[in-house]
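Shown below is the structure under consideration.
So, subunit A:
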Amino acid sequence: MSELFGTQYFGFIASSFGVTLIVLLGMTIWILMTYHARRKALAKLEAAGIKRANKT
Partner candidate 1 sequence: MKLIASNISVIRGEELILEDISFTVSSNEALIVRGANGTGKSTLLRAIAGLLPLETGTFSVDDPDNEFGDSTHSQLCHYLGHENAMKPAMTVGENLAFWQEFAGQPHLEIDEAMEMVGLDGLQDVPFSHLSTGQRRRISISRLLISYRPIWLLDEPTAGLDAASEKQFAKLMQIHLEDGGLIIAATHIPLGLENTKELVFGEQE
Partner candidate 2 sequence: MTIADTQNLPRGLTALANPTRFLALVRVVLPVLTIITIGLLAIGLWLGFSVPDDYQQGRTVRIMFVHVPSVWMAMGAYMVMVSGALGVLVWRHPLADVAARAAAPLGACFTFLGLATGSIWGRPMWGTWWVWDARLTSFLILFIIYLGLIALWNSMEEPAKSARIAAVAILVGAINIPIIKFSVDWFTTLHQPASVLRTDGPKLAPEFLYPLLTMGLAFLFLFLTLHLMAMRNEILRRQIRTLQRKAAREIRSANKAST
Partner candidate 3 sequence: MIALLKRDLKLSFRSGGGAAIALLFYFAVVVSMPFAIGPDPILLSTIGGATLWIGALLASLLGLERLFQSDAEDGSLDQMLISPTPLAAQVFTKSFVHWLVTGLPLTLMAPVFGLFLGMSQNALLASMATLAVGTPAISFIGAVGAAITVSLSRGGLLLSVLVMPMCIPVLIFGVGAVRAAVTEPDPFLPPFLLVAAISLFFAVIGPFASALALRQGAS
(Lines give C-alpha, C1' and ligand atoms only; values in the text may rest on other atoms or scores of the structure.)
Protein backbone atom coordinates (compact mmCIF):
# COMPACT_ATOMS: atom_id res chain seq x y z
CA MET A 1 0.00 0.00 0.00
CA SER A 2 2.79 2.46 0.93
CA GLU A 3 4.43 2.70 -2.51
CA LEU A 4 1.08 3.86 -3.87
CA PHE A 5 1.49 7.50 -2.80
CA GLY A 6 3.95 9.96 -4.31
CA THR A 7 3.90 8.42 -7.82
CA GLN A 8 2.77 10.68 -10.64
CA TYR A 9 -0.19 8.34 -11.28
CA PHE A 10 -1.55 8.89 -7.77
CA GLY A 11 -3.65 11.83 -8.99
CA PHE A 12 -5.45 9.69 -11.54
CA ILE A 13 -6.19 6.79 -9.26
CA ALA A 14 -7.35 9.12 -6.49
CA SER A 15 -9.55 11.12 -8.85
CA SER A 16 -11.17 8.07 -10.44
CA PHE A 17 -11.94 6.50 -7.06
CA GLY A 18 -12.96 9.93 -5.81
CA VAL A 19 -15.42 10.41 -8.66
CA THR A 20 -16.84 6.95 -8.08
CA LEU A 21 -17.23 7.62 -4.36
CA ILE A 22 -18.88 10.99 -4.92
CA VAL A 23 -21.33 9.73 -7.53
CA LEU A 24 -22.30 6.54 -5.70
CA LEU A 25 -22.59 8.28 -2.35
CA GLY A 26 -24.50 11.14 -3.92
CA MET A 27 -26.93 8.70 -5.51
CA THR A 28 -27.47 6.81 -2.25
CA ILE A 29 -28.04 10.00 -0.26
CA TRP A 30 -30.39 11.34 -2.93
CA ILE A 31 -32.47 8.15 -2.82
CA LEU A 32 -32.58 8.19 1.00
CA MET A 33 -33.58 11.84 1.07
CA THR A 34 -36.44 11.35 -1.37
CA TYR A 35 -37.50 8.31 0.63
CA HIS A 36 -37.83 10.27 3.86
CA ALA A 37 -39.42 13.26 2.15
CA ARG A 38 -42.06 11.03 0.60
CA ARG A 39 -42.67 9.15 3.86
CA LYS A 40 -43.38 12.49 5.55
CA ALA A 41 -45.66 13.66 2.72
CA LEU A 42 -47.52 10.36 2.74
CA ALA A 43 -47.97 10.48 6.51
CA LYS A 44 -49.27 14.07 6.29
CA LEU A 45 -51.72 13.13 3.54
CA GLU A 46 -52.93 10.04 5.33
CA ALA A 47 -53.41 11.98 8.55
CA ALA A 48 -55.28 14.73 6.69
CA GLY A 49 -57.13 12.06 4.70
CA ILE A 50 -58.37 10.34 7.82
CA LYS A 51 -59.58 13.62 9.27
CA ARG A 52 -61.39 14.48 6.03
CA ALA A 53 -63.00 11.04 5.85
CA ASN A 54 -64.58 11.53 9.28
CA LYS A 55 -65.77 15.03 8.55
CA THR A 56 -67.98 14.39 5.50
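As a selection rule, all candidates are chains of the complex that A comes from, given by their letters.
The definition used in the following text is that a contact is a pair of C-beta atoms (placed from the backbone, for glycine too) under 8 Å apart; a residue touches a chain by one contact, two chains touch by 3 or more; residues count from 1.
Given the structure is predicted, the values throughout are model-derived calculations rather than measurements.
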Quiz item: Looking at this complex, which candidate touches subunit A: 1, 2 or 3?
Solution: 2
Self-check item: In the complex with candidate 2, residue positions of subunit A that touch it
Solution: 1, 4, 7, 9-10, 12-13, 15-17, 19-20, 23-24, 27-28, 31-32, 34-35, 38-39, 41-42, 45-46, 48-49, 52-53, 56
